[in-house]
Every structure is written in structure tokens, then in C-alpha cells.
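The other protein chains are all here in position, but one chain of the complex has been omitted.
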Amino acid sequence: MTSQQTEQVWKALDSFRIELPSWGFADTGTRFGKFHQPAAAATIEEKFSDAAEVNRVTGVCPTLALHVLWDFKGERSAAEVTELAARTGIRAGSINPNLFQDQIYKFGSLGNPDPKIRETASQHILESIAIATTVNSRDISLWFADGSNYPGTQNIRHRKAWFEDGLRSAHAALKNDQRLLVEYKPFEPAFYHTDIADWGMALELARAAGPQAKVLVDTGHHYSAQNIEQIVAWLLDSNMLGGFHFNDRRYADDDLTLGSIDPYQVFRIFHEIVLFEFETGKPADIAYMVDQSHNLKPKIEAMIQTVTTAQELFAKAAIVDHEKLAATQMTCALVDAETCLKDAFATDVRPVIEEWRIARGLPPQPMAAFRESGYQQRIEAERGSKGRGGGSSYA
Amino acid sequence: MTSQQTEQVWKALDSFRIELPSWGFADTGTRFGKFHQPAAAATIEEKFSDAAEVNRVTGVCPTLALHVLWDFKGERSAAEVTELAARTGIRAGSINPNLFQDQIYKFGSLGNPDPKIRETASQHILESIAIATTVNSRDISLWFADGSNYPGTQNIRHRKAWFEDGLRSAHAALKNDQRLLVEYKPFEPAFYHTDIADWGMALELARAAGPQAKVLVDTGHHYSAQNIEQIVAWLLDSNMLGGFHFNDRRYADDDLTLGSIDPYQVFRIFHEIVLFEFETGKPADIAYMVDQSHNLKPKIEAMIQTVTTAQELFAKAAIVDHEKLAATQMTCALVDAETCLKDAFATDVRPVIEEWRIARGLPPQPMAAFRESGYQQRIEAERGSKGRGGGSSYA
Amino acid sequence: MTSQQTEQVWKALDSFRIELPSWGFADTGTRFGKFHQPAAAATIEEKFSDAAEVNRVTGVCPTLALHVLWDFKGERSAAEVTELAARTGIRAGSINPNLFQDQIYKFGSLGNPDPKIRETASQHILESIAIATTVNSRDISLWFADGSNYPGTQNIRHRKAWFEDGLRSAHAALKNDQRLLVEYKPFEPAFYHTDIADWGMALELARAAGPQAKVLVDTGHHYSAQNIEQIVAWLLDSNMLGGFHFNDRRYADDDLTLGSIDPYQVFRIFHEIVLFEFETGKPADIAYMVDQSHNLKPKIEAMIQTVTTAQELFAKAAIVDHEKLAATQMTCALVDAETCLKDAFATDVRPVIEEWRIARGLPPQPMAAFRESGYQQRIEAERGSKGRGGGSSYA
Partner (left out) sequence: MTSQQTEQVWKALDSFRIELPSWGFADTGTRFGKFHQPAAAATIEEKFSDAAEVNRVTGVCPTLALHVLWDFKGERSAAEVTELAARTGIRAGSINPNLFQDQIYKFGSLGNPDPKIRETASQHILESIAIATTVNSRDISLWFADGSNYPGTQNIRHRKAWFEDGLRSAHAALKNDQRLLVEYKPFEPAFYHTDIADWGMALELARAAGPQAKVLVDTGHHYSAQNIEQIVAWLLDSNMLGGFHFNDRRYADDDLTLGSIDPYQVFRIFHEIVLFEFETGKPADIAYMVDQSHNLKPKIEAMIQTVTTAQELFAKAAIVDHEKLAATQMTCALVDAETCLKDAFATDVRPVIEEWRIARGLPPQPMAAFRESGYQQRIEAERGSKGRGGGSSYA
């Protein structure tokens, strides 16, 4: 690696922060059941504690995405979060309303034919924005499970209109520096139609909502073979990319560890971002968030693995030779242009990342540092003794 | 419709029986939660009662598939099932072991690297076979969730060998007239590799198990765009098709109502079976079973809709002109051959099915008959008052 | 069928016109070769003649889509088309530029990094618009094969900008009553990225081009499992749906006969259109065009089959009970709402379509009328003797 490349990696790592999800430390599963982990976090304190541990060994995870339904249990919660932030050094990150779990959302939230349920959903979003304001969060992340399971059972255009209304009213409640992030997903849990099924629908609705609404790209929410980095490039070009929910998948929305299935694709996504910043000379205003729920892997280890993988792939993207790439692209020298990307991807960036960590006062190997800390054993003993878990998710 | 076609439809309907799943009457959901229905069945009595109601109005559902973990709660259960069968007129159908829900199955059942867990799984299958013997069931349906989520984390060939061992020992416990049905599924809940991922793997394992092992085709367990009727035709040709789990889907294993998304595909599957029977002059020895869990639709209504849809599509398949089809296939008269199928599919078979129902002493319109019965209201009142439900499946 | 439904079918059929593609009568194939048909049309006269024959027996195909490269061979061609239109009663339909076949388009047309090639592509579009003006065509249909095969070999955002420029300049040349239809396609012939890959990208570019640019939906140009009727509903809602290229497919862009693989999906697309017209009280301003190239079926017969299939599925959509549907949708009566669609789909509309044909002075059975005419034998003898074959693989 040249000294210029080393510098590029260091600069990239200095700028790269990644937000952890509070629900990534809790027990989750598939519809066929949950495999309970004694170390799983069950309270907001435990989630902040676990996130702080990941941040302690990686140094790049200063914020924690919070889920209103699961993390905020009443009026005292916001104050509690502020207190936890002060204690753990982890700030509240994006605020995530829940518009799918309550029984009233059986047929949708903002897209529900029943105006009272739409109003309830709207209120919940407004409350979430208020919470965001209280805990000083910038982003409100909106994922809607809304849709239908059978042809003909819902009016697609009416629901679109209801979504426009609901998002507009949410946007009106934003403070000037807040953003509404609109997520899309092609299917699950709705199987025939999902109201916000793809980036085009999210884009249309974000525009209808207002200028502070942007699109949120969850890497697992695409059709098979869809080119995610192209969508990223288009959204960047239109100044409509708000952030990412990172995870990997093979089939559907599998929520696997980032880069575990197709690391080259993640690298290409990062490349589009780095290239955009290189060409425009300005940083892309993007929230990098993890959205993974590890059913089988130990949760904290999986999160550390996610963060270090993201760093490696981001570092590889940082050393692409942009001048050479541009020249070969203009002359359609395909093999040479492709080689620009492949050479960066083939480079082993792990040693330079270790050097950077040491220089920044971080453990050179986050996973080893975590394992040596005894944290996992401690929480397994503490939390496991409380005998939580129970109840399969299916039938 | 010609009188010959009418006769074909009547004959087809007389021969067509479809098994209901006990879990199709219980509350189920997605990983994002369950929407509770007051009428959902929670006990084995309620499941038999609901199945009997579906059979009362359709007349073609004399058996109920049972799930060992959910339906058998101890030594008395088998006797209870026998008693319920006598009382409701519904016999026990296929017996379904559960090899995925217990915490020990986190890394697999018959494919688990731990020999003790493999042994436990084997024992559970043997117990299920014993139950089947007691309740006089012919088929033991085996679906395995076994697999892995991440490349490299399990040895694919070792697990294959363990599966061969486990299935062989299960086969050895069968009585002469029993069958082992081996199901396949490409993904979910395992996301990187599933041990029995496709029909080829199920076929190989069924052959390894022994002559009474056959392949079970779940219509929702295929890759996008895979030709299911071709698989059915191949399995029929090899005498290796044991039965179906019916449902429909758009994306993954969505477990939607049969024929709700792609009715022409279901018709084509039935056509391959009817054609096989026409050409060989013998009935295909196939168990037709429903495997659907309706999260949003009322469960009993959805099951009635499933049964009548299956009858309609089976009746359409029964009136394909096989002589004409064969002649046009041999001369590659594509438009005429295709028209044979399309004409049958375009025919409105509902009137002749109504006539058949009346002649068989059944209500001409099962759904109307069910709604007039007051059954739904009755069980909603009875079961709803018990205040079941609770607990989301996710996080 | 009720008399009201009969009336709805007649009204629907009276309003439904479908445009045939000139290239649908010529020899085409796959990349593995062409199977030559003696009756294949090789000249513009033959294409008009074949289209006129389809229109003679169906009565609903008054226009013929023309392909500039294949159908216009010089300055005299436009006059020739006008003369042919007068002679055959078939008017020129949409005009289709060709921006993929020439060797200069190896790396793209409007998205090519070479400004001279972009300029050539632009000129070809302007010439096509001029041809459209001369032959009195309303729509210019733009399909771009532009894209790249390998990551990193082209700059996605630069190409987007070049497309915006090219389409804006094309739009500027439109007469007031003309439209630019922008088509999308996820892949093929470009395999890594396609510049206009989905409806969202087509929508963005159409908006950038100007108010007379609309989106063209080719039913075969979607990801597996993508909900096409939802896209149609959204585009209708935004007044951005310009028209369709009809065909069916199982895997990719297979260009099979409409409704041959998934007739229920085509029905659902028509349903969204009919429902939009019912709710808004105005006709949807949509061009219905066939885009199929039959490699194995006889071309004229396949086109007749396409047209009659489209009529059947459109007629089924016309008899959906919209009031009942709306009421059941609002109360989320899923089974009843779905049944509204399924009942319409299950109805055998063929008899009433025959009646309508007779009343309109058309043969009741177009295919039979065509076969009795001897047209196919005549052209096979005439054209087959000319010993054609060879040439490029496509049209």
C-alpha cells in the first residue's frame, strides 16, 4: 500500500461513524422461534451498556438507534436516555417509531382505510419526533409494514394518498435540523403489495412530505439481483439519500451480518459514496446505521464483526484510484477500469487499520479486546440468572 | 361444458380429498408479530371442531394433519385424538414432528454437529412414528429447518451424512403401510444454506432412507420462477412423489391462500397429475395437504376458500382434452396444444361443482353455508372471552 | 353474466385498441439462433399486410408500431408508410428509434462517454420525431440498451446527467400533441447496470425531459416477484403512465405471448386501469402496444392469440363490481374483497365476446377466421420461395 493510500484509509476511517441498533442486542428470531441468549439485553440500560462496549473496542459507534415502542416505556424514558447517554458516552441516535406491532395495525398504519387508525399512527410519529427533539436526535427513521396480502383487498392509490397526508403532517412537526427518513421494502410482512415497496416509491413520498424528508436504504430490502449501488448513486445525485440500514442477505430480508454474503457489493456501495464525495468535494450527508438482529451469533461479537467489516470495506473503497478510474471510464477501457476497483478490493487493508486504531488509542483488534474484557461472561452471568425468554413466535 | 366434461368433473371431485392442517386454525404470524383472532383455536379439541366445520360444508376434508409438539401434550393425547376423531368424524392425518422450535435445535436437528442432539431429534421422530401408528396415520411429514446462516460455519457434507443416518433409522421404524415424506425448502429460517434445499436433495435423501420414503412438495418452497409442475412430473415419473403442502406465494414462503396469487400455476400442477393418471391408467398415490397459516384472513373462512379454490382448479384440470393435447404435442402445434390448456382453464366450472355438491348432499356454496351457520360468532364468543394472545414475536 | 356485466364488457371492448409491432411479424430469435419461418415478413409492405390481416379478424388493431432502423430505409419510406396505411387501413403507430444495434453504440447511446456518439444518438431521436410527425404518429417510444457489464467501468451519475440532457433536447423537438415514452428494463443486454433500470429511473428522467414525456411499462421488464400493477397504479395516480409494451415471461424478458404464463397478473393490471377510470370518471390516456417476438409459434397466429387473450382479460377486468369492492376494501373484509376479483376472473367471458364480435361485423372466432382465409398458406408460398434467412439475430 502506498503512503497516499495509507493516508486515504486513515482519513476515511476518521470520518466513518456507524450507528448501532438497540434491538440488535435483544433476543430476536424468525417466525419459527427465537433462540434465547443469556447475554441478550432486555432493558434500555443493558442496550446502552452493550453499545458502549462495542464503541469501547471499535471507537466508531458513538450513537445508538432507539426504538420507541421497545425502548421508551413512558414519560421518564427520555430523561433516562439522556442520563444513560451521559453515563455511557453513547448518544441517542435515530428514533424509530413502531407502526406494525400493535393489533390495530393489522391492516396498516398510515395506509389503513380506517381514519382513526391513521390518526393514531400519525400521533405516534409526532410523539416520536417529540422524543427525538428531547433526546437531541436528528433523524426519525420510518419503516412501514403497511401493505396487503391478497389482490384486490386494498386500494393502492387511496393508500398512497393517505401516506402522502400522513408524511406531510409528520414533516410539519420537524425542527429545522431534523430529518424524516423514509424506508422502502419490497415484501414482508405484507406479501401481495407493500405500500412503500421500492426506492422510487420512497422517493415520491419523501418529496411529497417535504424538503427534510430523505430516503433510507436498507441493503436487505431489494429484489434479487437489483443493483443497489446504482440506486445509491441516483439518490446521491438527487440529494435524496438520507442514510443506510446495513445488513446482508442471500434471499430475502435475512438481516445477516454486513458483508457476510456479498462483500464486493458492500464495497461497491461504499465506492459510489466515496466517488461522489471525491467528485463533488463535499461529504455525503448520510447516516450509516446497522439494522441486524442476530439470532444465532452472540450479539455483541456479531456487532463488533459488523463494524470492523464495514471499516475494512470502507477502507478498500477509499483507496480506489479515482483519476485513473475516470480516465479509463471515459475511454471505455473496461479491463483497466474494472481493475481499478478490483485492485482496491484485493488489497489487504487490515494492517493499516490496525495501525490507525493504535494511533487513535483503540485496541488493534476489537474482537480480541472484547473477548479479553470478560464483558460477555459478566453479562451472561448477570442477565442469564434472571431466567428470561420463553414463548415461541410461531403457532 | 359437454356432458363428458361434466362427468370428468364429477369423477375428479369424487376422488379429490384434501387434508387440513391443525395449525391452520391457530394464531400464527410473521416475525413482526401476530394479529390475534378471537376465533383462533388453541386446543386440539378446537382444531378438530374447526376442521369438522370445514368438512361439513365442503365434504372433502376428512383428515386433519397433526403437529406433535403443538397437538400432543403427553401420553393421553393419542387417545384423545382417537376420541375426537370418533366424535367429529375427522380422522388424524399426517403426523408432523417438530425439529426446529426447541432451544437445542439452534444449530440443527438431524444435521446438528452434536451427536446427542441428533439422537434426541431421532428419538422425537421415532415417537412421532409411534404416535402415527397409534392414531392410525399413514404419513409422517418431515420438514427440517436445519441449515446455517453464514458461509463456513457448518460442514455441508458431514451434515448430509448425518441426515442420511437419521432418515435411515426413521425409515426402519415404519410399519409396512406407512410413509416418510421428506420436504425441501430453499431458505428460511436458515439463510445461507438449508440442508434439504431443493427437490433433488429431498430425492437423494428419500432414496437413502428407504423405499417407503417419498418427496413432499410444498408449493411455496421454490426459487422464484422455478417450474414446479416439471418437478411434479419428474417425481411422478420416478414414483417418488408422496404429497403436497399447498399454499401460494409471491416472493418467499408466504403461506398465502392456494391460488390467490397464481391460479394458473396451481392448475398446471393439477394438470400434470391428471395427465399422469390418464396416461398410466392408475391413480397417483399422493397426499394433498394444505399448509397455510392465515395471519389476516379469518382462519376457517380462509380454509373454506382454499378448499373450494382447489376444487375449481382441479376440476378445470380434469376437463383438459388429453387426446387432442397428445396429438398437438406430437406435431408441435404449439398454439393448438396451448389452447387445450387455456380452454380448460377459461371454463367456468363453478356451476357444475355446485350441482355435484347438491347431488352429494352438500351445501352448494360452502362459504355461504358456513356464514349462515353462526359457527364463527359462536366460537368468537366462546374462545374470545378466554383472553388469549399476547406477546409479539419480534424483539 | 348479468345484463349489466354484458354491457360493461361491450363498452370495454368498444374502447380497447391494441397496437401491433412491425417486428412481431419478422424473423427473430434468441442469442442461440433464429428459427426461420417461411411466412416471416421481411419488408414493410409485408408487415403492414400481416397487421391488416390481424386487424381484419380482430377489428381492434388499427395501428402498427414502426421501428426506424428496420422499417425506414431512406427518404421515401415515410411516404411509403403513408401509402401503405391508405391501402391497408392500418395507420402508423408509435415510432421506435434504434439506439443499440449500430456498432458505435457498443458502450451506450445517450449515456455514452463519447460526446460525438451521444450527439449521433440525439440526432437519430430527432429524426425519429420528424418521421413521427410526417406519418402522423403521436408517440415516440424510447428503449435504451445503455448500461455496463462490469462494476466500475462506467460512471453511473455522469451517464444519468447525459441522459437528462439527451431527453430534454428530444422533448424540445416534440409537437404539442406528441409524447415521448421512456421505457425501463432491469437488465439485458447490459448485465451489471442498466441506465434506466426501473420505473423510478424512467419516472425521474421523464420528469427531467418535460411534461410530454411519460413512462412506458413493458410487462416483461421487471424483477422477479415485482408487483407490476402497483407500479401501474402509482404511475396512473401521478399522470405519468404513457403506455404498455405487452408480453409475458417466466424468468427474464422472455417476450412470450401475453397471458400465457400468468394470466391473473395481466388481469390485475387491467383491473387497476379500469378501477382508475371508474374512480376518476375519465379514460386513462394509455397506449396499449404488443411487444412480442415469437420465435417458435407462427407469428400471425400468435398475434391473434395475443389480441384475443388481451380482450378476454380486459373484459374480465371490466366486470369487477367496483362498489362492492370499495365497500369491502374499506372494512378490510379480505375474503369478500378478494372474491370480487376472483369472481370476475373466473367468469367465462368468451361467449359474450363472440356476441360482441358478431354485432360489430367481425368473425366470432378470429383464429378460425384466419385459418379459413388461406392467408398463411399464401404468404408461406410467396415469401418462402424467396429463400431468406440470415442477417442479424434480431428483426
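Order of writing sets the chain letters: A, B and C. Residues in each chain are counted from 1.
What we mean here is this: a contact is a pair of C-beta atoms (placed from the backbone, for glycine too) under 8 Å apart; a residue touches a chain by one contact, two chains touch by 3 or more.
Since the structure is predicted, the reported quantities are computational estimates derived from the model, not experimental observations.
Asks: Check each of C:F107, C:F163 or C:F345 against the chain that is not shown and name the one that touches it.
Replies: C:F107
Asks: Decide which residue listed in C:M1, C:A42, C:A208 or C:A252 touches the omitted chain of the complex.
Replies: With C:M1, C:A42, C:A208 or C:A252 as choices, the missing chain is touched by C:A252.
Asks: Among B:G89, B:P113, B:P283 or B:P351, single out the residue that touches the unshown chain.
Replies: B:P113
Asks: One chain is left out of this view; which of B:D14, B:E83 or B:D237 touches it in the full complex?
Replies: Of the listed residues, the one touching the omitted chain is B:D237.
Asks: For the chain not shown, which residue from A:T6, A:T133, A:Q178 or A:S224 touches it across the whole complex?
Replies: Touches the omitted chain: A:S224.
Asks: Given the contact definition stated above, which residue among B:W10, B:F32, B:F48 or B:F276 touches the chain not shown here?
Replies: Result: among the candidates, B:F276 touches the missing chain.
Asks: For review purposes, identify every residue of subunit A that touches the missing chain, sorted by number.
Replies: 224-225, 227, 250-251, 260-265, 296-298, 301-302, 305, 309, 312, 334-335, 338-339, 342, 345-348, 350, 367
Asks: Using the touch rule from the top, list residues of subunit C that touch the missing partner.
Replies: 28-36, 100-101, 103, 106-107, 145, 149-151, 186-189, 191-192, 224, 249-252, 254, 256-257, 260-261, 295-297, 390, 392-394
Asks: Which parts of subunit B face the unshown chain closely enough to count as touching?
Replies: Interface with the chain not displayed, on the subunit B side: 106-107, 113, 149-157, 160-161, 186-187, 192-194, 197-201, 203-204, 223-227, 229-230, 233-234, 236-238, 264, 268, 271-272, 275-276, 279, 320, 325-326, 328-332, 334, 337-338, 340-342.
Following the convention adopted for this analysis, only the chains that are shown with their structure count from here on.
Asks: Taking each chain's centre as the mean of its CA atoms, how far is subunit A from subunit B in angstrom?
Replies: 38
Asks: Where in subunit C do residues touch at least two different other chains?
Replies: In subunit C, 224-225, 227, 264, 334, 338, 342 touch at least two other chains.
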